[in-house]
Structures are given as C-alpha cells and as structure tokens.
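All protein chains of the complex are present and in place, except for one that has been dropped.
Labels for the chains are A, B and C, by order of writing; each one numbers its residues from 1.
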Amino acid sequence: MERITKHPIIESFDKGRKVAFTFDGKTMEGFEGEPVAAALKANGVMIHRYTEKRHEPRGIFCAIGRCTDCVMVVDGVPNTRTCVTLLKEGMDVRTQYGKGGTEYEKI
Amino acid sequence: MNTSDVLIIGAGVVGCAAAYYLRKNGVSVTVLESDMIGNGGSSRNGGGVRISGRDPRELGICAYGVKNIWPTLSEELGIDVEYRQKGYLVCGYDDSHKRLIKDRINTAAKFGIKMELKEEEEIRSLYPYVSEHVTCAGWTPSDGVANPLKTTLGYYIRARENGARFITGEKVLCIEKIKGRARKVITESGNVYEAESIILACGYGGRKILNSVGIEVLMQKKLEEVIVTEPAPRLFDHMIGGMSGFYGQQTEHGSFVLGSSCGRETYLFNKSNTVSTYSAPSFICDSIGVDIPALKKLKVIRTWSGWIDRSYDAVPIIGNIEEVPGLFVSIASSGHGFGPGPAVGFILSELAQGRPSPVDISKLHYDRFDYVKYQDRYFVSDVGGSFS
Amino acid sequence: MSKIIDRSADIGEFVPEKDDDILVCRCEEITKGEIRKAVHMGLYTMTEVKRFLRPTMGLCQGQICGENVRRIIAKELKEPIEALKETTARPPVRPIEMEVFGNEVEKL
Partner (left out) sequence: MRRYDVCIIGAGPAGLSAAIEAQKLGMKSAVFDENHRPGGQLFKQIHKFFGSKEHMAKIRGFEIGKELLEEAKNVGVDVHLDAVVMGIYEPHRITVREDDSITSYSADSIIVSTGASEKTIPFEGWTLPGVIGAGAAQTMMNLYGVRPGKKILMMGSGNVGLVVGFQLLQAGCEVAALIDAAPRIGGYGVHAAKLARCGIPFYLSHTVVKAEGNGKVEKVTIAEIDKNWEFIPGTEKTFDVDTVCLAVGLTPMSQLLRMAGCKTKYAGGTVPVCDKFGETSIKGLFASGDVSGIEEASSAMIGGKISAVGAAFRCGFINEKEREQKYDEYSLSLFKLRKGLFSKENKGRTDITKTDEGIDLSMTLFKKGYMTEEELKKFVRNSEIKGPHPVIECTQNIPCNPCEDSCSFGCIHVGNEISAVPKFDENKKCRNCKMCVASCPGQAIFIVDNDIGDGYASVSFPYEFCPLPEIGEKGFALGRDGKDLCVAEIIDVTTNKAFDSTAVVTMKVPKEMSMTARFYRKEVPVNE
C-alpha cells in the first residue's frame, strides 16, 4: 500500500469520500477530489501512457500540471493531465497510446 | 569581400528558395536577413498550397508551383516538407457564399483547374466532421498543404550547404544605384554589400527599402492570428477554410493549425511584438467550433500571430522594377504567399540570371495601381486576402 | 538590434558524443544528437531548431526541456547560454479546450 496512514507532522490528509473508478477497465478505489495520478499511484499504477514515436512508457514527472507527461485518456478525452485532474466517482481512466488512440495503429 | 552575383534581401521562403535555385546554377549568393531565418510570414501561415480562390493574375504562378515544384520538393531537398495534395474544402453558409464559390469555379475552369460545388447532402456524407451550419462548399482536389517551417528551413539548409552565404541580424536600410543600376545595399550596422542583381523579398519591411530608390508600393500591415492544438488522431488530411475567414490544416504531426482574424486587430492597442491579441484566439476558437464541432474538445496549446503585408488589391507584387534595373521583388504576398513561395523563388532566380519568367507575371507589376480608371478598378476581396 | 551572424562561419564539424541518444524534449521525443546536428545544418537559434525539429513545441511547450535545449545549442555554437534568445512566450500558458477558449464571458 502506497498510502501514508501515519505521518509525524501531517495529522490527516484532506480527503474526499472513497470512490470507485476504472483503469483500463479494471475497478480501483481512490478518494474523490484527489488527483487521478495520486489515486493511480496509490494503486501501484506507474505507466500512464506510451509515447507516439518510440512507444516508451511514461508516468508522473512534475505532478503539478506542467510537464504533461502523465496525460491519459480520461472519460474519453486524450491528453488529460492526470496530476491536476481531480478524481470523480466512476471515472474511466485509460492508458494513452501516442496521440490518444487506445492502441497503436498497426501499419 | 561583401560581393556576390546576387544579393537577396529577406530569408523567408522566397528568399531561401531563390538562393537555393541560384546556387544550383552556380550563381554566388548572399542573403541578408534582419531577423532570423523564416521568422516572418513564411513560418506564420496555415501551410496551404492552393490554386483555388486565387486572383486570376497570380493563378499562373500558383499552378506552376503545384505542377513543377511541390510534388518533388521533399525529394529534391532531401527533407520532408510534408506536402500532400489532398484537396481543399472551403465552407460556405448561405447563398451568397454559394455564388462566390461558383465564381471561383468559373475562374478555375478558365485555367483548366477542377473545382466543384458540394451541396448539403454531399457535404454531410463526405465531410461528416463539418457542422450543419455549412450548407455549401467548394472542393478543389488539386489543392493541398505543406509544412511551412520545414519548407522554408529546408530551402535554407540546402542553399547554405551549397554555398549560399546567409547573414542574419543584418537589417538592410537602403539600396543604392551605381550607374543607374541597383548594385549596392547598406545595412543598419553600416555594412555595404554589392551585387550584380538584387532580389527583395522581405515582406512589409521591403516598403522602406523600396522607398530608398524612389519606389512606393501600396501596402498595409495586418495582424493575423493562429491557434495550434494538441496532436490528435487523423480527422482529415485536406486543407480546410471557411467563409467566416478561418483556414488551416491538421498537420502531419497531428495538431491542427488554424488561422483567422477577429477583425479587430488593427484597432487594438498598438502592439510592438507579435504576441496574439487577447481577443482573436477566443474568436477563432468560437468560430471554428461552429464549423467543425469535433474540434471543440481539443486543447489549444499555443497561439501565435504574424503580420500580413497586404497590397491594395490583396494580390502580390512580383517581378522587376523598370525604374531600378537589376532589382527584382516579391512583396505584399497579402497573406497567401506561402503556397506560391517556392515558385516565386524560382522565378526570381531566373529573372536575376537574365532569363524570362516561365509564367506570365506581367499583371503582378508593382505600378498596377497607377493610372487606374473607375471602370478598371480591381476587385478587392477581403475574403481572398487571408487564405494561406 | 539583433546580433549579426554569418551563417557560413565555421563552427567546427559535428562530433558524435556518447550521450547523443538521450531524449531532451520529452514531449516530442527529440534527442540531444538531433539537436546538435540541427545546429550544424545551420540552425543557430532556438526558434529555428524548434521549427525544424520540434523540441519545445509539444504539449508542455518547452516548460521542461526549454532550458536544456537552449544550453545544448549554445554549447554547440560555443556561446554562453544567455547569448541565445529564448523562443517567444505565448498564450495559452496551459492547454485549454477550444470550446472553453472560445467561451469568452464578461463577469461583473
């Protein structure tokens, strides 16, 4: 479990209610209002997308919405910055392949 | 030291192409650029390579490029300029637009170019991504798009490699004649360059330089703005434009590059640079959303703008100038100079070598605005002015 | 006044380096070697390299790689980093949906 349950300084983390969402169709749990990226990380998901040219995996890098490396297809919308997109009940989060197709076009 | 056969002022697509073709013939070339390579309209346009919707006077040049240069340009330069001849769809919304499209079809036909009118039903089935707002459209299969950045820089890279001397940051102040012929150029830094012939292809900045040899051209600066979206899977591969004034393409890279203007730019705060106005990008997004709703969800990642050097009749000024022998110009592209750019570069290189232009450019002469009688007034088209 | 640069001046040959394969621009997947080669093709400004190769032109608009690209080009030209002009900063500062960008409202 990647969640911090006890912290010497921070008494409690400001969290919403527990909600279910899906990652590539698999149901996962997270807290409403936390970034999608945090919920994924807590569930052990490291790979957010595969790049267009080299098909290389990418994940969280800056976590504050600047680097755009953590983008995924969220509720059908590609290039969604998961580190600044807040989790909602029932969200459909998918690994992004290249520009946003769900799989690489095999030519 | 600063002497060459031909001196080119302006390292845009025309200047770089001219340098490239001159070097191909072994002519020594120096290119003076006040800014950097291709930082004017050559980089700031929608990448349209079209013959349709052109004024009859410039149609010949455009057709020459599409026939003789564009199809083999990537191969010739060894650099992919991303040219694709997949047609151009211009969207109309009412009967007046339909009439305009029909006019264009007639003009095109005179030059043997195929252009069709698409009625509503066909639009719905062929171009499902345009909205019901679009009720008529002009379709020109021989039109296409290219990557302006790679085209301009591609010409530059090869011209430089073949020995053309490019000097950037060197702003030309004036041209001087020697024994009646344009031979000398003096720059802001005080440097003097000499050549047998001079090609002037530096957009609006050319006006002042022409003034230095007593020539005035009728032109005006106009800001045009562009939005660039995130890359997306391919939606269409043709050029698109609308009677609302927008134009653009989905690039090879996948992003959409769409330009327009909100009409208010000229009246806005006096801008010293070319960062977009606060008003145009929103207007462009709004208007494109109406025509192509599929793009509404796409994210805009950048906007930019650039100056259009627009002539009085929105048609370029190309060719020699009798009063200044040895001087050849391409200015006032009027916002649609990229597509014909390579051809214009080639033609100027021919003229500078004392050869005739392969196409008739006599009607693009700079003094065509003089001695005009009421009945001869050229049609001034606002719509046609910005369809690069 | 911009700096006068003779693009035919000798900047030396392109010499391969061990780390040429490392990605510099994460968005557009451009390597250090590609950027260095572009400089030797005559692209001496950040803007030219950007327009030709696309580094700093992706989703993040150079927020991550911009400074690294600048440093690489400057080094190749044997110039200090500050001698190299940055690319123009332009709106929007963050990606924004076209429908939102187009929805300009007045709040009073």
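What we mean here is this: a contact is a pair of C-beta atoms (placed from the backbone, for glycine too) under 8 Å apart; a residue touches a chain by one contact, two chains touch by 3 or more.
All of these numbers come straight from a predicted model, not from anything done at the bench.
J.: Touch partners of the unshown chain, restricted to the chains that are shown, please.
T.: A, B, C
J.: Consider the whole complex, including the chain that is not shown, and state which of C:7, C:26 or C:54 touches that chain.
T.: If we include the chain that is not displayed, C:26 is the one touching it.
J.: Mind listing the chain C residues that contact the chain we can't see here?
T.: Residues 19, 21-24, 26, 32, 63-65, 67-68, 81-82, 86, 88-94, 96, 99-101, 103-108 of chain C touch the chain absent from view.
J.: In the complete complex, which positions of chain B touch the hidden chain?
T.: 269, 271-273, 275-278, 282
J.: Touching the missing chain, which residues of chain A?
T.: For chain A, the residues touching the absent chain are 2-4, 6-10, 13, 15, 34-35, 38, 41-42, 46-48, 56-66, 69, 83-84, 86.
Just so it is clear, only the chains that are shown with their structure count from here on.
J.: Would you mind telling me which chain pair, B-C or A-B, is linked by more contacting C-beta pairs?
T.: B-C
J.: Starting from the mean Cα coordinates of chain A and chain C, work out the distance between those two points in Å.
T.: For chain A versus chain C, the centre distance works out to 29 Å.
J.: CA centre of chain A versus CA centre of chain B: separation in Å?
T.: Inter-chain centre distance comes to 44 Å.
J.: At which residue positions does chain A touch at least two other chains?
T.: Residues 52, 79.
J.: Which chain C residues reach two or more other chains?
T.: Residues 58-59, 95 of chain C each touch two or more of the other chains.
J.: Note which residues of chain B are touching chain C in the complex, please.
T.: Residue list for chain B touching chain C: 34-39, 43, 149-150, 153, 156-157, 160-161, 165-171, 188-189, 191, 227, 229-230, 253, 273-276, 281-289, 295-304.
J.: Touching residues of chain A toward chain B in the complex: what are they?
T.: Touch residues, chain A against chain B: 52, 77-79, 99-101.
J.: Can you name the residues of chain A that touch chain C in the complex?
T.: Residue list for chain A touching chain C: 51-54, 56, 58, 61-62, 65-69, 71, 79, 81.
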